[in-house]
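A single protein chain has been removed from this complex, and every other one stays in its place.
Let's look at chain A:
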């Protein structure tokens, strides 16, 4: 079996990546990881796949944290673990070193979308399109609201959100046509 992390790392390491990617205080905590594997043991996705976890996810959560420290940018960004994380925060809650594992994963996804558009999953693209086109993630079931005597929703906030996301550059970030 190929080792997850190549033994000769000189050519693959990106030292700038280690220092520059983290925009939140939480994500910077990856430096405290001492590879105890608590995050991986608590991960429901790893548990679900069991012996196939490595094949399905590429890097397991503790391997992700360590590969970040080593600056193995491509290995990290191409890992399916990023996109199949349920953001359940089990890893973060039980990390004895206070590493915000889930927040590190978020930061890595941000970086992947900025630099490697090909890695962005279809579901996430559809989500962004829904927000830009409708100002909400799913259509309101008006008839059901009427039956239950619920107040009508005006859509004022939806329109404002669409405008704000336009100003913030979401269309350009996801390469939306016409942006």
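Rule of thumb we're sticking to: a contact is a pair of C-beta atoms (placed from the backbone, for glycine too) under 8 Å apart; a residue touches a chain by one contact, two chains touch by 3 or more; residues count from 1.
In the analysis below, contacts and distances are computed from a predicted model.
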Margin query: Since a chain is absent, check the UniProt entry for it and pick the matching name: "Acyl-CoA dehydrogenase", "Disulfide reductase", "Mono/diheme cytochrome c family protein" or "Dipeptide ABC transporter ATP-binding protein".
Written below: "Disulfide reductase"
Next item on the list: Against the chain that's been left off, what residues of chain A make contact? List them.
Entry: 23-25, 44-45, 48, 83-84, 86-90, 92-93, 100, 102, 106-107, 109-110, 113, 121, 123-124, 126-128, 131, 135-141, 144-145, 148-151, 153-154, 156-158, 160-161, 164-165, 167-168, 170, 173-174
